[in-house]
Each structure stands twice: as structure tokens, then as C-alpha cells.
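Missing here is one protein chain; the remaining ones are kept as they sit in the complex.
And now, chain A:
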Amino acid sequence: MALLLPGASQCAGEEKRVGTRTVLVGHRPVSETDAYVAQKFCDNRIVSSKYTVWNFLPKNLFEQFRRIANFYFLIIFLVQVIVDTPTSPVTSGLPLFFVITVTAIKQGYEDWLRHRADNEVNKSNVFVIENAKQVRKESEKIKVGDIVEVKADETFPCDLIFLASSSPDGTCYVTTASLDGESNFKTHYAVRDTTVLCTHEAIDSLAATIECEQPQPDLYKFVGRINIYRSNQEPIARSLGPENLLLKGSTLKNTKKIYGVAVYTGMETKMALNYQGKSQKRSAVEKSINAFLVVYLCILLSKATVCTTMKYVWQSNPFNDEPWYNEKTKKEKEAFKVLRMFTDFLSFMVLFNFIIPVSMYVTVEMQKFLGSFFISWDKEMYDEEIKEGALVNTSDLNEELGQVEYVFTDKTGTLTENSMEFIECCIDGHKYKESISEVDGPLKYYGKAEKCREELFLRALCLCHTVQIKEGDQVDGLIGHLEHRSTYISSSPDEIALVKGAKKYGFSFLGLENDYMKVKNQNNETERYQLLHILNFDPVRRRMSVIVRTITGKLLLFCKGADSSIFPKVQQDEIQQTKAHVDRNAMDGYRTLCVAFKELSQEEYDQIDKQICEAKMALQDREEKMAKVFEDIEANMHLIGATAVEDKLQEQAAETIEALHAAGMKVWVLTGDKMETAKSTCYACRLFQTNTELLELTTKTVGHSERKEDRLHELLMEYHKRLLQDFPKNRGGHKRSWMLNHEYGLIIDGSTLSLILNPSQDSSSSNYKTIFLQICLKCTAVLCCRMAPLQKAQIVRMVKSTKGSPITLSIGDGANDVSMILEAHVGIGIKGKEGRQASRNSDYAVPKFKHLRKLLLAHGHLYYVRIAHLVQYFFYKNLCFILPQFLYQFFCGFSQQPLYDAAYLTMYNICFTSLPILAYSLLEQHINIETLTSDPQLYMKISDNAMLQWKPFLYWTFLGAFEGLVFFFGVYYLFQNSSLEDNGKVFGNWTFGTIVFTILVFTVTLKLALDTRFWTWMNHFVIWGSLAFYVFFSFFWGGIIWPFLKQQRMYFVFAHMVTSLSTWLAIILLIFISLFPEILLIVFKNVRRKAQEHPLSSCSLKLPAITAFLGVNKSNIQIENQREVGAEGTSRGHPSSPASCLRQHHPYPNYPIHATNQKCPL
């Protein structure tokens, strides 16, 4: 969809701004009679920063505590401050403070950067014309109505209406590279009546008002009117459009200076409006985290409830409540029982609150932030051509890349190169094809059209476009040198291809000069055509036209556009011959455009001119009016011919699509292109295989007639039935089971889609959508052609909202893909040739389509596994941290006595166990990247959020509970001993806690070491470093009488513990027991893998007990599984491997076998 340009841009601020504003140019009152009410406009200060020095603290804190987790910890902290709780407020206050401070510093720094950038813009110098003098001002001082002078290569300080420029024709060139990334020069036009005012004095004499709409974010839309007052004359009104508006942020090029009047300033400029509020996408993992959080909150509440209840049951015995040796204070005695119970409940909450990890959020944030660098650092995703690598715009969605089920891809520029090449054309049904062998050689004619028709066609190609010529250094270069120094630039590569194509046939476009287009014809003569109007391209009309006046005074309209939009507008008898060519070209995968013309009489033209001017002057609904006028003008044309342009497939596009398919993703192509072209591209990139059965829902099959709805209904029913037969109901549960079945592909076009989505009739057809969706979901590949940008987004939204809400990914390169990029869960932009709009609005941008393979299969997979493991591990380590503390309550009279020292409680999550998991979650590669990229099947292992489902969650929870029990009761039984030291001395409660804590820290860290498959020096450093730090810290913490502590509980406790040999033995034993299930699993996995390597002996051996055991655990331990799959992947193709045996019976040898079949050898 290269032709698409304007109108497709989406804008952030949806709210409609109504009303108009009136601007006095140069603040000069225009007439005494007109009552002018001064409007208030904002100043030209850009404020992208969120905070000021004064409101930073309260505002930032408020925002941070709006997060539910932070708020929860704040509540816990306040409870600790108010109520007499077992742990000091420091234990939860310190981590919270840490988290809040780190976040605040990060946000503050970012805001400081924004402040600095703002200042740079706001304090820059600009020149304003006041009283015929040039006055230097700071940019932020510009007011609406000021006349501003801008010199070449300067950036416009605000949105200006272009009044006059140094070039006499009142044009200037502008590049909007920093706005939308389009680096070509755009021509802007000054208002015709002010072009002469190109000195300070002249411009100062201008008396005019500008009426325009209130600011709106669409970069390509602007409607306004300028009223120019001259002494004793009626004011002249001129329309203003986007071509008169110079946007803040764009740069003046190739023009010495311009004058403009500020209409939108500061935060009301289109640039500022566009940078506001991009909606935040949240990943599915975050939802899982929240679900787990609720579970743990329930565990926490139930633990607190159990303890409170038990406490009062236990205390009902008076000698338990208050034995003689442990009397209550007066205050405690006097408190009301209900209040006391409530306080107790809160105290238990505080005691167990560590089960919900404070640091998890920080770690997850850090993991995402740091992890996203791996994508932009990836050398394989670096493109030599554009000298850029991948770009990460958001790090929130890293793991979502591993969960993609639907890929929506644009065709042009995404699957294809978008570097167009003119292949052939047909004029009046005669084919003209350039011989491939010779570059400038004679043309091969397949029959010849009349000479005049031929020339008309080529002139049409030369005139009907918006191509500009970018010249070398010299502005006024000689014509003869032009060909060497100049290049065609256009926002649409098709147009360039066409103009270049025409050049090969002898007609070359030389440029536009003072409204005259110069064309050099086959006889090397320069023809001049006056350009009267350009009826711009828009995606609804899908065509564009120019109206020119020849030197002889003939008025001609040339029109080019998609065949479907041209054919209805031309004489029906002319269509036949050309249509055959167009269809054949489309079958070959070429992009076709039809060219038509019509001659206008002077009267017709005058009317057209009037209509266009009226429409252009309209302040309201200008777009609609223009479209209607254009529609009327482009009628009754004569078809001349058609062109075919080839768009090459991107390298490895087919391989990438195949890999995505094999990874269980469904690939949908959404394109604005013709069905035939798109279809052939789909075959070329192997989206459709030769055996794919195509179901078509297009205007072709549905037809144009009145009964098309009925026909559509029939078709839908038929396809639905057919698909249901192939997919019996009982298989419904198996997602992705389509791999084994017959393959279906669906083709649908835009008009049929809108018929389905917005049926004209009521009730009877309203279920089309569901049937259609069911059909779609059962097809391997879907091709949607002739899509408008909004329809693309509609499709994405439709799939997104189906049952199970699959994760969708959109990839595209042009402005027309932005809507679908924003709509999908993950939006990927290709840094393509159609500007930077797509990559600017995307979550990730890659240089080429092929990079999607690594991005999803390797990076996405790894990120998902890492974060899933991170989340599960965090919950697990806090469960086994708190469980012993809970159990201890049963042995201390439910008195909320903490098992661990306050320092340990605080440091556990911050220092002792945080870094290893962070390093793991950044560096882990449970399967190496090469295997992941080369074996797409592995991607399916983690589909449907597999590692964060309830089953693995329960596994981790049980593991945590098991280890918690081992820790506590192990040490409990150890303490049945009279003495653990060889000198008979005894240990107290703090030693008890310290032993449990030591085992805990070592176990959870070693558990992580067991899980780590990819060891780097960093892993070694943090894992062993954390353990060493724990030991060091414990010695240090117990080695000194700390003056600020009320109680010296830990004094030499750790040192004494270490001198006891039986404690050593117990610690080692308990760590071993805790890790035993894990070690066992690893050992059995190895055995199983060996068994798979030797299928014959394993089949004869048959270990029912082991396999049963593995069957139970298989789904639980995904990580282990995946490692194994890695081995399977490498061994595939081994003749004796069971997988390959099975494949031979498989009807589709190209397709990998579904994962469930791999269980067979056991």
C-alpha cells in the first residue's frame, strides 16, 4: 500500500475540538467596524515535562502510590507504625522507601531530561517582525498572531501560516523528518495574495485575519481562511489548507527565508498534540502476576485468620493467656477484646506480609528495562543498508513476543521490498514490455497501439503524479545535467517507478516550475503543461488525478488508480482488453494501475475550478466536500491503459512465514492491494501452499447483485460446514490442532468484510460475524485484501476479542498500518521506505521482515521463559520464606513472635536473593538461540502462557510449601537435642531462626543454580556472591553491639551456629532434602532423554513407574521439558528416531509433527 499517504494518520487526542479561532496577523486591528473579541491563546512554551521542582514530591508520590502494590505496602507500613506489631516499621518501610526512591529518581531524571529538552526549544532564538523591524525573541515568547521569520535549515518554532518566502513563486521546501520521518522535501505554498510581501516593511503592512479551526492533532489536516483587508476594499478571502501550514518541528530547506504568522503555539501545535498520551499496553504476564497476587493475598489473609482464631482458642486457657511469668501490661489488659483481636489480625498480617514480595515489582521492571537492550544490541538484527538495528520503544511487552498467536502483516514494504520496478504496460490492450537483457535497448512490442495513444499514455504517466525532483547543490541546474544529478523523490515508490518507466519509453519528467510541468518527449523536445489542479490521492477513492492545460490550451484530466476504482468511471466498452492484461499481471504478482483521461471544455473546467475552490474554502467538512467534488470530476473518462510494477519479495520472507507457521502462529496478510496481486505474493512467500484449499469471500464470489447478502450467507454456511467436518467438535479443545488437518486458506476483500461486519439488514445476518470468525480461526492462513487502514484495525480487534483473547501481533511499515499496529497487543514497525510513522508508533521496530523470526522465536521465547520463571520463583521463594514463620506461631503461643531477625526479614528480598534471579532473568538461555531460531516448534511449548498457568504455579507453590516444611520441621527436630555444641551450651530462639534462614537462603539460591542452564561469569558472580555476602553480613551483623538497636538479639548468634558441627550436618542435609525433588527430576529427565536417543531399547525396557512419575511432572516443569526438546530438535531426522518414523506416515512431510505425538516412545 505504497500509494497511501494522508488521512491515514491516527492521532492520539481523540476529542473533537470544535469552533474556530480568529488570529489577527501582526496583532493589527483590521477595521474599526468589526468587533473583535480578543481570544486567549496559550504561549509558545513547550512543556513535555510532568513535574516542576515544587510539585515533584507530592505528585510523584501520589502517582506511585496509585499502584496497587505500592499502596498495599504503604498500608502495611502504616499499620506497623500505628499498631504494636512484631516487626519494626523499618522492615517494610525500608524496602518500600527503597523502591519508591529508585522509581522517583528514575522518573525525576527522565523529567529532568525533558526539562532540558524543553528549555532548549523554549529558549532558542527566533526573529519576530514587530513594527517593520526584526526583533530577536526567545521562542517561548511567541504569541499567536506574531509574524515570524525563519531562515533556511531552521526549525519552525510554532505552527505558522506561510505568508511569503524569498522565492518569488511563494513556495518553500520543508522536511518533516523529525515529525513523521519522511525525509523527502515537501513543497508548501504561500497564500497567493501575500507572496509579494517578502521584506520586513512589506509584511508589516499586511492587514489580515486568519480564521481557522481549533488545534487538532492530525498532521495532514488543516482548514482555515485568510481575510486580507486592503484600504477601502472588500476583504479578500482565501482558503488555507495543510499546504499553507508550516508545522512546528519541521525544517525549512532550500529556501532562504520565509515569513509566517503563528496560528498555533506551544502545547497547541500539532507536534505537541501528537506527542500526548500514547495508550499503554499491558502484557498478559502482568495479568497472571495479578492473579497470583490475589492467591497469595488469600493465603496471607487465611494464615492471619487461622493464627488469630487459634490464638484466641489457645488463650481461652488462662494459664496460657497470662502465666505468672509473663504478665500483660496495663494497656493490654484494658484494651477491648474486639479491638485486640483486630490488632492481632493486623499484626499477623504484618508478620506474614513478606509473602507478597515488594521487590518483585522492582525486579520485573529492571528485568524488562535492561532486557530490552538485548534486542537493540542484537547484531543479527542490524541492517547494513539503513545502518540501523532493531529499536525498542517499549520494554513492557518483551515477554509478549513469546506468546504471539496471530500475526497480522502488511504486504507492501513488509513482505515485499517496496522498491518498485516498472515491468510492463499495456496501451489499449497492447502489451509493451521492456526486454530484460538490455537496459536501454529497443523495446519489445507485442503489437502496437496507435502512436498518439501511446504518447498520450506516456504523457499521462509523466504528468499524473506528485513526484518531485531533488536536485544537486545547484537550484537552477542545467537541463542537460539534470539526469545525472537529480533524483526523483516521492512518498510513493510506485509513482517513481512509473515516472522512471515512462523515461525508458522516451518521456521524462523534468520538474515543476511556476505551475508548469516540463516533460521531455521522445523527440527531445520540452513540452510544458500548466498544472491547474491536483486531485490528491486518498485511500477511499484510491485514485488521483491532475488537470493540466497544454500549450495549445487544451484542458486535460489524467487519472490513475486501482482498476476497481477506475473501471466504473470509464466507458464500459473500453474495459475488456485492458482488464485481461490487468488480471494477468495481478496473477503474476505485479501491482497494477490503470490510467485514464478525459478532455475538458473550458466551461466544464470553469465549473470544476469553481467547485474545487468552493470546496477548498469550506471550513467545515472540507474533506467530504472535496471528496464529493473529486468523485464528480473523475467521471466519464476514457481508459488508455494499465501499468504493471513489480514489488520484490523481501529476502527470507517465505522462510520466515514458514517458521512462524511451524511455530503455531497464524499469519494473516492484510493489504490494500488487489486480490490477485496479494494472492500471488502469498503463494510466493508460502503463506498458501499448493495443497491449501482456498475459500474465497470476495466480490468475485459474492457478486455485485442485490442478492449478495444471501449469496454471502450461503457461502459462509457452506464454508462453515466444510470446516466443521474437518474439525470435529471434540478436537475443539486442542488449540493449534489444525496442523494435522487439511489446510484451508481464506481470502476476503474489504467490501465483503464490511458487508459482514456492518450488515445492512438487521437480526438475520447479525451472526455473520461469529460464523465468519469461526471460519477464520480454523484457517491456516487468511488473506484480507483491499483493506482500508481502519478495516485492518477492525480485523485485529475482532480477533483480539475472540474467546481466550489470543495475543496478536501486527507488523507493517506504512502510515496505513499504524492503526493496526496500535490496535494489536504487540505492534512492530518496519523501518521501511514509507516514512517512519509505523516505527514511531510501534512497540518494536526492526529493519526487515525476516528479523521477526529471531525476534519472536528466540528473543520472545527467552523473554517469556525468563519472566515466567522470575515471577514463579519470586512467589516460591517468599512462600518458603514465610511458611516457617507461620509454623513457628504454633510453637510460640500465636504471639506473633518473628522467627527471623528484623535485619534478615528486611534484607532477604533486597540483598540476599534478589541479584541471582535478576541475573538469571536477564541472561538465561535454557535453549540456545540457534536452536530456538532453527526449530520453530519450540515456540509452541510456551504457547498459551504455559509457564504461568495454574498447574506450574501450583507446582511452584507446592515446592515452596514442601521446602518451608522441611526447613522448619528439620530444625525443629534438630532442636529436640539437649545441646548442639560440643561444650554443652544451648541455643536460643534466634539461633533457631538463623539456622532456618541459612538453609532457606542457600536452598533458594541453589535451586536457581539448578535451574540455570546458561552460566556466564555474571551468574557465577551473583549466585556465589550473594551466598558469600549473606555469610559475611551475618558475621558482621552479629559481630558488633549495635548502639542503635534496642536488643542485641543476633550478637554472635551466627558465629556460634557455625561452630556447631551438628548444625552444619543438619544444614547440609536439609538443603539436600529440599532440593532432592529437583535433583531427582533432573536425573530422570536425563534418563528419559537417553531413552529417547535409544528408542529401541527404551521401548523394550518400558519403565512404567518412571514414566508415570514423569507423566505427572511433565507439564509442571516446563523448563526441564524445554531443554529436552532442544535435544529432540537436534536429533530430529535421525533415522531411528521415533519422531521421524512417524513423520514418514504423515501426509504433509513439510510440516513438523504436533508436539503431543512426541510422547510415543514412552
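Brief remarks on what is shown
The working rule: contacts are C-beta pairs under 8 Å (C-beta built on N, C-alpha and C of every residue); 3 or more make two chains touch, one makes a residue touch a chain; residues count from 1.
The rule is simple: contacts and distances are computed from a predicted model.
In the listed set "Centromere protein N", "Cell cycle control protein", "Phenylalanine--tRNA ligase beta subunit" or "Signal peptidase complex subunit 3", the entry agreeing with the UniProt name of the missing subunit chain is "Cell cycle control protein". Across the entire complex, the residue among A:958, A:1029 or A:1052 in touch with the chain not shown is A:1052. In the complete complex, the residue from A:39, A:526, A:758 or A:1062 that touches the missing chain is A:1062.
Mapped onto chain A, the interface with the missing chain covers residues 86, 319-320, 323-330, 332, 891-893, 895-897, 928, 931, 970, 972-989, 991-993, 1013-1015, 1041, 1045-1048, 1051-1052, 1055-1056, 1060-1062, 1065-1066, 1069, 1072-1073, 1076, 1079-1080, 1082-1083, 1086-1087, 1089-1091, 1093-1094, 1097, 1101, 1103, 1123, 1126-1127, 1130.
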